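Contents: one structure, followed by commentary.
Only one protein chain is missing from this complex, and each of the others stays in its spot.
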């Protein structure tokens, strides 16, 4: 399983750690090879390849996706490039793992899904990188809902709270301009919250009403050329994406959902939080305490019922057997290793991994509905 | 300060405990006297008066509010009666403390405010019972915001989560029919969440979009006559109020608010929760841990910044000096004692206590906006 | 049930609140009457009686315990006076409720128990004020252990952590000199930790090894005469009790106990904490979060086992039915009301309340063993 990874920033480092680690801690049916890393700047790409452990480099992703010695393309670049790279890779017959959100627009995502469907005929697989699904505590949450331990689901509260641009003088990045990032907190982290909630429930949002907000509309340009819009004289450029998004939505199965994503929740660093209330039980999760799932079983006697703090580090828990004894917590990057395990296993077994590009498109449609509702001031339907 | 209390159920017990306790633990400028308790059933009223410590009883609230030996009327009845009692009491020149929500409709609330304004000319005072304002941790939150410790407020998350009717066979009560209760979770507990958020911010909601839901639309009638609609043959009646409400709103000062009130949050017993994120700090409160306020001061060095778990039991904290040493927590009913302290003190000092009927009306208008938005599927403005 | 209360400081206020409240919130078989308050200073006693709600005052406790219109003597004074007052009251045929620790020495406690045994022949009852037993969460803990939910008990961790004299210039009080207080943290708060652990386990400590420490050996004298030793010239006096105590002990049933009591645990205000580990389950309690009991049921599947945060506010929980709905927490003083309920009920039913003076003596013997071990540097046996 020879891999080409496009991009080598934060996500590239996390993916590399996973490609390197998964085969050491798990028995994989196929051995991943870290064949080629792609970066536009030759020197920086070489440096990254040396640091992260890739055998070769390319500066043009088009060359990489066509190499004969590449079986799988791992896309870790900003959202505006996902569509072109993925479609080209699929057409070249490569499996594709693509970071989220799948694309910057529904239209792009649809093109990617169409390409994935065409390639599927030849046994080519696609996956979108909603890695939080592969935190063991989240997988346990999914399992409890699927097993009926929560009964009928009534409420979902999902939030993704960060604070890295609270300071109005924090500089612009590609994540703060629409032509590069598609949207702001909504697509970057709200997409995770949406996927997480839908995944744990095994249900989809059908309609919603909400808003997006930009608290700081102009920021200093960073040094160097990053393709950012701005005024070279003032050294400042516009923030063209949302800083925060919030909406109320309804799930197909009748649950009421309340969602929020923001980069202005001072003191919350990476608080991807989920609460689910069902007729027979409830769940609560916060990524800032990622090895814990809180679970309330309402079928217990009132005298001793209470939210249980389950330390999700038992060998019976998903993926944990590959790691350490109980109580020896996992970290952020372990979800990426689990993603590699599941992707490689699915490919070896000739079946689709989850979430596929089609799942990524569905999330994209929820994002589009949020923007539509924010624009119209009315409820928006999520396209089915 | 001779008091007549109308109603003697849950709220009557809490108010009685406060009238009895406040003068013992605090130095009050006027000594409250528990003069007369009013209940429709003579025997049950007498029993309640004996149990709760009231000197006399009446079965007709009209007689009570006109008694010469009554200075203040304390209304602890269901919402459909608030307006008539309050207006009559005010016209009789009595101070009025009225449970929340102020009324079942904006129109009633407006009539109450008009009566309050007329009576004010004679030094008559009104107060609405948003007692959660008088939890010391909440008062401290208010103080920190007012002192600028949070900077510019960006986000509010306010929830009031209960679970007492998760069971679809839990019987009907007056709280589940619109003609008696006005609304469901929205007015009963959502009103607290709204008042809490607006109070802590010192700001008001201006517009919002959201929805209300009724998960269980029919329930068994309880034994006895409670003025409930229903079918005597089937022994069942309709739930005519919301089980849950959720909305996204904007504050005058620019903050984005996300609100939720529900009686279907399995395992959450009385979780009135508030989170506030500002440019310089954040707050978190949960009434289920009522002696604690979490506070993040973002002006601290990143190395040692973190949410502080402030145990709000120091003598420097609001009202605590009247009670016990540090770490000796207060309970639910203490907020009612603080309400008595502040009400009696304001009356003695010839000034309005807070929150007044006008404040109650403003909350009523937010409730009305939620219902309007739920009906129209659009944003609704909060009447100013 | 006419009551004389001796002492009117912190404990007097807490007891008064309980005598006043218990009959209002619970159905008591006998109505307590707050007959007489005793204080050495006539004016201050009168002021306290007015504030706290006592009908009459005395300045000499000897007169009070002999009054015909007194049925029960409630001792809220420093430890050096307990023995004389209690013995006199018992000899006068009065029921006695005595604050903890029962006495300043084992010898005094033995005299009190002897007097209690003599009086018992005439139906006179005694109780010692280990009120933390009557926090609902603690009573639930006791119940779970008694019901075998924890299996065989292996470990107990009990701590009582405060911080009110961390400042070396905090003034002397009667609690810091041996002739008045008997011991320091050990007797004042360690006694609570010992009683709590033994009560929850239903077991007793048999032997132990440990130490006591005094971190600050001299402090400023406070203004006024309080019977304190010290040097009027320097305005300073010696601390003659322990600031902290710690010991390891064995229970009769085989459990290993680790105990600690201190007034130097900076930031811990009233952290009476207990952890119990048994072969089938575990418990954790912290008075700073007094409405919660954590319970781990190890007979559950590993996948979903975890410490449950039980909010001990359900009507099924001990004493809660007298108060508020679920999730409406209780405070520090509620344990005192529960103490009144149980004491009055036991007297009315002609049986001994718990804990009796004999239980208080047993705790005193544990305290004596700690001091003996601290002196000898060896294990000390707890006298049976």
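A few remarks follow.
Letters A, B and C mark the chains in the order given here, with residues in each chain numbered from 1 onward.
Please note the rule applied: a contact is a pair of C-beta atoms (placed from the backbone, for glycine too) under 8 Å apart; a residue touches a chain by one contact, two chains touch by 3 or more.
No experiment lies behind these values; they were computed from the predicted model shown.
Remark: the omitted chain is touched by one listed residue; of A:240, A:262, A:313 or A:339 this is A:313.
When the whole complex is considered, the residue among C:112, C:265 or C:340 that touches the unshown chain is C:265.
For the chain missing from the display, the contacting residue among A:33, A:117, A:207 or A:289 is A:289, taking the whole complex into account. Only one residue in the set C:43, C:217 or C:280 touches the chain that does not appear here, and it is C:280.
Where chain C meets the missing chain, the touching residues are 150, 154-155, 157, 159, 161, 163, 166, 168, 209-211, 213, 215, 244, 246-248, 250, 254, 256, 258, 260, 262, 264-268, 277-282, 296, 298, 305-307, 377-379. Mapped onto chain A, the interface with the missing chain covers residues 10, 13-14, 16-17, 20-21, 24-25, 51-53, 162, 164, 268-271, 287-291, 311, 313, 323-334. Within chain B, the residues in touch with the undisplayed chain are 140, 144, 149, 293-295, 297, 301-311, 314, 316-317.
Note that only the chains that are shown with their structure count from here on.
Both copies, chain A and chain B, contribute mostly matching positions to the interface they share, with over half of the numbers common to the two.
Comparing mean CA positions across the assembly, the chain most remote from chain B is A.
Each chain gets a centre from the mean of its Cα atoms; for chain A and chain C, those two points are 54 Å apart. Computed from the mean C-alpha positions, the centre of chain A lies at a distance of 41 Å from the centre of chain B. Taken residue by residue, chain C touches two or more other chains at 311, whereas all remaining positions touch fewer.
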